[in-house]
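Only one protein chain is missing from this complex, and each of the others stays in its spot.
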Amino acid sequence: MSIMEYNGGSVIAMVGKECVAIASDLRLGNQALGISSNFQKIFQMTDRIFLGLPGLATDVTTLKETFRFRVNMYTIKEERELEPETFAHMVSSALYERRFGPYFIEPVMCGLQKTHDGSYKPFIAATDLIGCLNFAKDFVVAGTASSKLFGVAEGLWEPDLEPEDLFETCAQTLLNAVDRDAYSGWGAEVYVLTKDKVIKRTLKGRMD
Amino acid sequence: MDISFALTGKGYVILASDTTAARSIVKMKVDEDKIKVLSPHLLMAYSGEPGDTVQFAEYIERNIRLYQIRNTYALRPPSAASWIRRTLADSLRSRKPYAVNLLIGGYDTSTHQPHLYWVDYLGTMSEVPFAAHGYGAYFALSLLDREDGLMSGSSYHDPEAPLEEGLKTLRRCLDEVAKRLVVTPEKYKVKVVDKDGVREIEI
Partner (left out) sequence: MPDGSFAHPQQRQFNPYSDNGGTILAIAGADFTVIAGDTRQSEGYSIQTRYAPKVFRLTDRAVLAVNGFAADGNMFVKKVKQRLEWYRHAHAKDMPLRAIARLIQTMLYAQRFFPYYVYNILGGIEEDGTGAVYSFDPVGSYEREACRAAGAAQSLVQPFLDNQIYFKNQKAAPGTTHPAHLPLSDVLSIVIDSFTSATERHIEVGDGLEIYVVVAQGRSPQGLDAFRGAQELSTQPNGDRMFIIRRELKKD
């Protein structure tokens, strides 16, 4: 019994053209027994940052609360909005603080980074459970269906997708990956973040 | 092992818990109340490691009460559940964690919504329309999942059902456990929370 597979669940984030997407399943299980089909793993941290937390469900809730607190403290103290890249390092440090008694979570995050000329640059990142950062240029995955997500994403993803195409790519990748994973699925949700809006869609998926 | 169920309906939450207190293969007691009334509109069914359960439940009970005394108003169900979850999650990474599983049912008097939370000893929490702990979960959850209540009039689970129908649904869960589980509890304590507060129901 692996502690990372105790509750199940998967997350993926992708880069598009001036947009990013993040998607997750909605299952909460106790090993093979399904408990809830409405367990959210993606959380909005700021207007331009989303965080996905697949892994042990108790730590999903704990870390969601921890990061809400830390982002609020940063915003108040610094009197400015937190940038995605800064947030990624915040996540990394928070996890590495528990190096020898870790939170059993592999965070995936995405956002739009403000550039010097005032425009926004898509940003994605992921870490392992002790906070080793991975700044990928295309997509990042985590959770019990990670190998399946890698396979499908590698086949479907292409550079510079428009928001609607990115949504479709992300949704199809997630849906088809979790359908081959017993510990993920039971519904899904996708967020697409563009410079002027956030699109959230809850997907109907296989319920087996 | 103890069995507990809970389900929501139109403006209420029902919690049911068996009444046996067992040590190994011996029944020590058959009328144990394992559902605590935390506040006027909040119930908590607890199960798990004997000793931990009562100790933890009483700690929660007194602290929820203390909050109400200090602030005049009781915590609303989502806040109470969050605090209880956090207590368990912190306990998990302590020297001696509490091994207690919970079902927290409450009625929010501000929004007039019923709330039910499934919480385990790790601090995993999820708001659900129905829930169960123990071996009963393997029988009841699949039963409550069924969605063809329209046919017979007596549905399996309907979050919009009136109380009488909710109790009937609970009865089906208890009957299923009685029929299929090897060691069956003989008695259940059933409590309901709704706009009028908390009360016990004979089933």
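Labels for the chains are A and B, by order of writing; each one numbers its residues from 1.
One rule holds for everything that comes next: contacts are C-beta pairs under 8 Å (C-beta built on N, C-alpha and C of every residue); 3 or more make two chains touch, one makes a residue touch a chain.
What you are looking at is a predicted structure, and each value in this text was computed from that prediction instead of being measured.
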If you put the missing chain back into the full complex, which of the shown chains would it touch?
A
Touch with the omitted chain, as defined above, among A:41, A:64 or A:148:
A:148
Logged for chain A, residues touching the omitted partner chain are 147-148, 150-152, 154-156, 172, 175-177, 179-180, 205
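We adopt the following convention: only the chains that are shown with their structure count from here on.
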Can you compute the centre-to-centre distance for chain A and chain B, using the mean CA position of each chain? Integer Å is fine.
32
Which part of chain A faces chain B closely enough to touch in the complex?
7, 28, 30, 33-36, 38-39, 56-58, 61-62, 65, 101
Mind listing the chain B positions that touch chain A in their complex?
85-86, 88-89, 92-93, 118, 120, 122-128, 131, 137-138, 141
